[in-house]
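Scroll down for the structure; my scribbles are underneath it.
A protein chain is absent from this complex, but the other protein chains hold their places.
For clarity, chains are labelled A, B and C in written order, and residue numbers in each chain start from 1.
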Amino acid sequence: MKKIINEPSNVVDEMLDGFVYANGDRVKRIEDTTVIAQKDIQPNKVTLVSGGGSGHEPAHAGFVGKGMLQAAVSGEVFTSPTPDQVFEGIKAADAGEGVFLIIKNYTGDVMNFDMAKELAEAEGINVDYVIVDDDIAVEDSTHTAGKRGVAGTVFVHKILGAAADRGYSLHELKQLAVRLVLNVKSVGVAMTAATVPEVGKPGFTLADDEMEYGVGIHSEPGYKRTAIKSAEKIAAELTAQLKKAFDFQPGQEYALLINGLGATPLMEQYILANDVKKQLSNEAIAIPYKKVGNWMTSLDMNGVSLTMLKLEDDWVELLNHPVSVTDW
Amino acid sequence: MKKIINEPSNVVDEMLDGFVYANGDRVKRIEDTTVIAQKDIQPNKVTLVSGGGSGHEPAHAGFVGKGMLQAAVSGEVFTSPTPDQVFEGIKAADAGEGVFLIIKNYTGDVMNFDMAKELAEAEGINVDYVIVDDDIAVEDSTHTAGKRGVAGTVFVHKILGAAADRGYSLHELKQLAVRLVLNVKSVGVAMTAATVPEVGKPGFTLADDEMEYGVGIHSEPGYKRTAIKSAEKIAAELTAQLKKAFDFQPGQEYALLINGLGATPLMEQYILANDVKKQLSNEAIAIPYKKVGNWMTSLDMNGVSLTMLKLEDDWVELLNHPVSVTDW
Amino acid sequence: MLTAEQTNRWLERFAEKIEANKDYLSELDGIIGDGDHGNNMARGIEEMRKKLQAADPANGSEVLKNASVALLSKIGGAAGPLYGTALLEMSKQMTEADDLSAVVKAGLDGVQKRGKAEEGEKTMVDVFAPVYRELEAGNLTVEAVEDAVEATRELKATKGRASYLGERSIGELDPGAVSIGYLFISLIEEGLTDV
Partner (left out) sequence: MLTAEQTNRWLERFAEKIEANKDYLSELDGIIGDGDHGNNMARGIEEMRKKLQAADPANGSEVLKNASVALLSKIGGAAGPLYGTALLEMSKQMTEADDLSAVVKAGLDGVQKRGKAEEGEKTMVDVFAPVYRELEAGNLTVEAVEDAVEATRELKATKGRASYLGERSIGELDPGAVSIGYLFISLIEEGLTDV
């Protein structure tokens, strides 16, 4: 295992301290917790909390700051944080107008965030939430009832963050969130599995000439294992999946996210972007917003995912709303 | 070779098209060239051009935009661009007040940029330049007379970009650049070598339990091969090298850049940041500016580098000067 | 109701089994899940031990409640809320009746309410539910628990686990079933099923 770490059981704690060391002008760590919170949270606005297992950096701490998340809660690697930690995150974020939770659809995350919500409500904090299940690869996969939550969550963070910054109420955020989740879909491909530090070996094995479509960000099984394909063929497969799931109609507008899973260089992500462009130019749809990079990773997994969000109303504007976070 | 590409000989062209597809609101590709240029360059300011071989993404195209570079010129993978391409970059960037070139110290880059400078001057464009040689790992390495130019170049881009945006003349930029280069030093470590697509295998081989200090961003040899060390030990070694090279004095201020080389997850970079923090806290120096992430990569190399810049005057302010680029 | 001392013995034996089998549990989870169940449980167990040693509980219900809080705050993932809920519901039930099968039933109900899994979906429910039935029938044995655990091998993970590679999960034990099995085996080995 070629990793730049110390004790494998300490990676989350050390990472969070390193994160605050590097970005201490913008964020702080709530003492004795795994919560990274925005400094100087503006009062009188609904605030946003997200999080989940670690290993998806820059998600979620990299999105903490004005215009996006007010707190991010980290669990152990690929393991949902516990309710008390999420509760600490909610308290750190609360600015009096209620707290909105963005949860990825994994059994553990849903249960732990739900219990935290109960704890917060018992203390008089208004909490609402959305569960993101954008991964169209498989239904009912490992760790999840229904579809998994993956890179599309990043669009949800961005748009809800902008809306909260513009003064949306908790109720309005919930309504927007529900519509977002219905309109966001992702699908990915992995060349290699991630290696969890405490496990010390890859979550599954792919031969040197194999790749797998639809693998989850915790190395959950995908929908098809095949010989390594060209970027062109990969783009064709991934966009075909999204096309089928969305049922593209002429005149529709979409936002596009190409997401590196951790070990895939930006060069390859841009090559794929070029092939996605060619695929989508065959469709009578417009892509007024695009983003490429590592946003929702899976440790050192080599692979990429494609996310599309069918745009409604002023969502492009919200995507372009200025933020002050570490990674956007 | 597990890469998401098409024809290995086409990677640069496709990457550039993908880059423009994703970031076309900010940048354009000059037709029939490998130049990515800023759209709507402000008149009456000195403009900045940088570039070099491809494979270092987001360097250099990711830094094109207001406040940083006005054009980036890409060569083939790990191969300096040709003089005519650099000349095209200079012409694309020129806004009438002269063009400043930021060159990494490799024999090929220096010669090609120098010839481009002659071509531009022959057409009446004022050109000046700086050669960045921040890598303290080795003198006179493969491809370089003297020290190599690596991630410290990114600080040079940022500070000179801000200074140009504030109206520095070509002469003032040159003076600032010379001082920057004297004050910026880097050193790195690699766990694996990069695989150039057209070559198809790693540039050198490290055993499963080996790493090498001081490897260059084109897989040039480093200064010490050793068993894999903990993040703590790596931080100790790298900061010791920088300490020796700078001769830290009480009261000095430095900017710090932790740079992932392509395949190393952000989690590990932050763990290293935490250990660097511990090392530097033993010194009577201050670190008012810090940045962590993939800035000057080496394709899919697994490794990191550490850069420090001894700060003078208003350099922190220039580092914090707002930019509108894809990756900062 | 179990005494504080009895409950401490029960949970201490459980803790020892988890620690001894930490790597085994993670390996099982590595095959059909994400390989963290042993580490998750061990983290929770360490905290539980600390909490139980520091506490001065009046009865078994309080011990379970303290353990529940400790596990909930350290396990994380899916197992954390499930163990936390199971122990908390058992703790509550213990204050109301002395019937151990009613206590286990409360835990089972809590797990199912929290996790929405039915029997047959290859989760800890597939051990929890038969254990309750055997207890009620008055013949819970170590063998019965082990049989229930073993029976998860042939189940295909569905709720929360199925996939086109669903067959990956067939032929392997469910890690949460194994770990909850240790809880009930510890109960039997400490001789607490007949008190």
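Note that in this section a contact is a pair of C-beta atoms (placed from the backbone, for glycine too) under 8 Å apart; a residue touches a chain by one contact, two chains touch by 3 or more.
Quick caveat: nothing in here was measured; it's all calculated off a predicted structure.
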Visible chains in contact with the missing one: B
Among B:Gly108, B:Gly260 or B:Gly303, residue touching the chain not depicted: B:Gly108
Identified contact with the non-displayed chain, of B:Asp84, B:Glu123 or B:Glu317: B:Asp84
Positions on chain B where the hidden chain makes contact: 9, 53, 75-85, 106-108, 111-112, 115, 138-145, 196, 198-199, 203, 214, 218-224
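Note that in this section only the chains that are shown with their structure count from here on.
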Category of the chain touch graph - line, ring, star, complete, other: line
Intercentroid distance (Cα basis), chain C paired with chain B, Å: 54
Mean-CA-position distance for chain B and chain A (Å): 29
